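Excluded from the complex is one protein chain; the other protein chains are retained at their positions.
Letters A and B mark the chains in the order given here, with residues in each chain numbered from 1 onward.
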Amino acid sequence: MTPPTQDTAVAGKSLSRKAIDRFLKNKMAVIGMVVVVLYALVAILAPVLPLYGYEEQVLDHQYLPPSLTQTGGELLLAKKTSEFESLARSQNRPLSAEELAQLKALKHTIANDPKHQRRYLLGTDYLGRDMLSRIIYGGQISMVLGLVGALTSILIGLLVGSIAGYFGGRLDAFLMRSVDILYSLPYMLLVIIFMAVFGKNILNLVFALAGVSWLTEARVVRGLVMSLKNSEFIEAARSIGASPFRILFRHILPNALNVVIVFTTLRIPTFILMEAFLSFLGLGVSAPMASWGSLIQDAVGGMTLYPWRLMFPALAMVIFLFSMNFFGDGLREAFDPHSEKSI
Amino acid sequence: MTEETILEVRDLCTHFRTDEGLVKAVDGVSFTLNDGETLGIVGESGSGKSVTNLSILRLLPQPPAIHSGGQILYRGRNILNMNESELRDIRGNKISMIFQDPMTSLNPYMRITHQIEETLMLHQGLPQKQAAEKAVELLAQVGIPDPRVRARQYPHQFSGGMRQRVMIAMALSCRPDILIADEPTTALDVTIQAQILDLIRELTRELGTSVILITHDLGVVAGICDNVAVMYAGRIVEYGPVEEIFARPQHPYTQGLLRSVPRLDLEPGEGRLYSIPGAPPSLVDLPEGCYFQPRCEHALPVCSRRYPPEFKTLGRRSACWLHHPEAERG
Partner (left out) sequence: MIRCNVLAYVLRRIVGMVPTLFIIVTLSFFIIRLAPGSPFSSERNLPPSVIANLEKKVHLDEPLPLQYLRYLGDVLRGDLGYSTKHVDFTINEFIARALPVSMTLGALALVLALSVGITVGVVSALKRNSLMDHSLMALAILGISVPMFVIGPLLQLLFSVHLGWLPTAGWLSSRAGGLTLILPVLTLAVTDFAYIARLTRTSVLEVLRSDYIRTARAKGLSQRAIIWKHTLRGAMLPVVSFLGPAFANIVTGSVVVESIFDIPGMGRFFVNSALNRDYFMIMATVIVYAVILVIANLIADLVYAALDPRVVYE
């Protein structure tokens, strides 16, 4: 309500110029950010990109290898031909008339059926679905889960941490003791049990992951709030009679925003990894939806025969996480220069 | 100044490369230290007094620090040109240092005795057992009661004053030629400060050690120093014998400092006799001309154009245009 304190709140929101400069000087962090932005763009634009549906099955096109030049039909024909040829060779005979006829018939259907004109840049899976599309849509789900998970846990962490830090005393002691106990739980195991018995769907997944991951956030926020609580401008707000909740939500939390943003960025990879971990165990998102983790799980069984099914989703995920980690590290160093550098 | 000169600093420049630009923390500092002399270096924080002295033992991390010019001659040998092993032979042996914060300057994970033994074993080649004996002796010398027991303890079991005594014992263990004391009493209780200063004075006099005492407390300088150098924004503005300078300060900055005694160490707003208006300049972006000119009551037109040369007046050096013969006329 009073202009000066409003100003401090606004000042807390705007990212400081210096930190941005420091960030831009960190080449790896900037490259990381660019890659992350590209991924996000592709994920957002997925519906308007020229992609096949991620759940569209062309059963004839099972396990086709990636190809930039050949259509699905051509690959299918080549596959069939080499199958017949190797069979004939093993029996020491030329291709039989029947086989030749089959190949001819196949050639004919391929030429006439438009579905055989499909092209699979990254190959297909066991139901003849386009891997490129599945990786992009899977990435969409992984990224959204990562973001939603990080946001949910930061919200819970903000709530618990700020209440504990601001009010202190017994409430603080009780909340922090609970956090300590929860910390020592093998929580991924509890998540596994939860997902196994309550069934796998995305809501359960977010609920389970965020439910166990707000502990660190709560501690960080509590520390921040405690240090801000005693600063001069909060004293000022208190002296003009602002209520505790008003002080907390209008003055303290906006000033903690930088740290919270950086922390959320740093946490996104963790959530993507946890989701992938659960999907890999068969406890994450369920078919026909995909996430990077479930794509990798699908591929592991046949990886010696169809390595592209493992390589491409793994690569997509690793590049994203790698960039995200560099990006997050850069942000943290920029906003907290004492952590790495000093005169 | 009839004694032999053991340390001569000539035109020392120590700069730091930072994101904000080149910080000229020390820029053309010269002074000499004679055998048995106690030299005080005073100035506000950020005036370059600590950097000057860390430069003497080359203790600043490089990068970001750069020794971009000058010489530091210890008995005629330039420390800035020494290799790593020559340097180690001087550190803690010929020239030793005690630091401002005794709470953090001792290794918290090491017993006191080991921290003292280390120096003795390294520089005097004592076997561990003898070094341990010597360590107990040294602790007794610096006035630590029950030294045999205390030697086996860790730093956190000592009070601030006691830790500074340990630092002194360590620094003097090899009977160095020079002791550099970087604000040795700033972090201590007022009641302890005098004891520590007395101890330093007494022991160095006994050993014939020369002392460079860095402080922002003019009272301390008056008490134990022979000469004093006043630093401002990385340069010495006035340098000479303590009695002369305290009796007749020539540089306006020194005059301002002396006028604000004895309450210089207070935070702003706590009420004091006098304070120099304004704040020291940023070392990245120094003003044209004399660095002190924006805060100076006597500033002349020339002051904002050129940095003043040093004038020899009344037995000291002083860098101020007011000493120029034509200053009267402006």
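As a working rule, a residue touches a chain if its C-beta (ideal position, glycine included) is under 8 Å from a C-beta of that chain, and two chains touch if they have at least 3 such contacts.
None of the values given here were measured: they were computed from a predicted structure.
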(request) Using the whole complex, pick out the displayed chains that touch the missing one. (result) A, B
(message) Can you tell me which of B:Gly48, B:Gly92 or B:Gly234 touches the chain that was removed from the display?
(response) B:Gly92
(message) Please identify which residue in A:Gly53, A:Pro94, A:Pro244 or A:Gly282 touches the non-displayed chain.
(response) A:Gly282
(message) Among A:Ser67, A:Thr81 or A:Asn325, exactly one should touch the missing chain; which is it?
(response) A:Asn325
(request) Could you tell which one of B:Glu8, B:Asp35 or B:Asp101 touches the chain left off the display? (result) B:Asp101
(message) Even though one chain is hidden, which residues of subunit A still touch it in the full complex?
(response) 28, 181, 184-186, 188-190, 192-194, 196-198, 269, 273, 276-277, 280-282, 293, 296-297, 300, 303-304, 307, 310, 314, 317-318, 321-322, 324-326, 329, 339-340, 342
(request) Just the residue numbers, please: which parts of subunit B touch the chain that's not shown? (result) 57, 59, 61, 84, 87-93, 96-97, 99, 101, 104-110, 118-119, 122-123, 154, 156, 167, 170
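We adopt the following convention: only the chains that are shown with their structure count from here on.
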(message) Nearest whole angstrom, what separates the Cα centre of subunit A from the Cα centre of subunit B?
(response) 55
(request) In the complex, go through subunit A and note every residue touching subunit B. (result) 21-22, 25, 343
(message) Under the stated contact criterion, what part of subunit B meets subunit A in this complex?
(response) 16, 18-19, 64
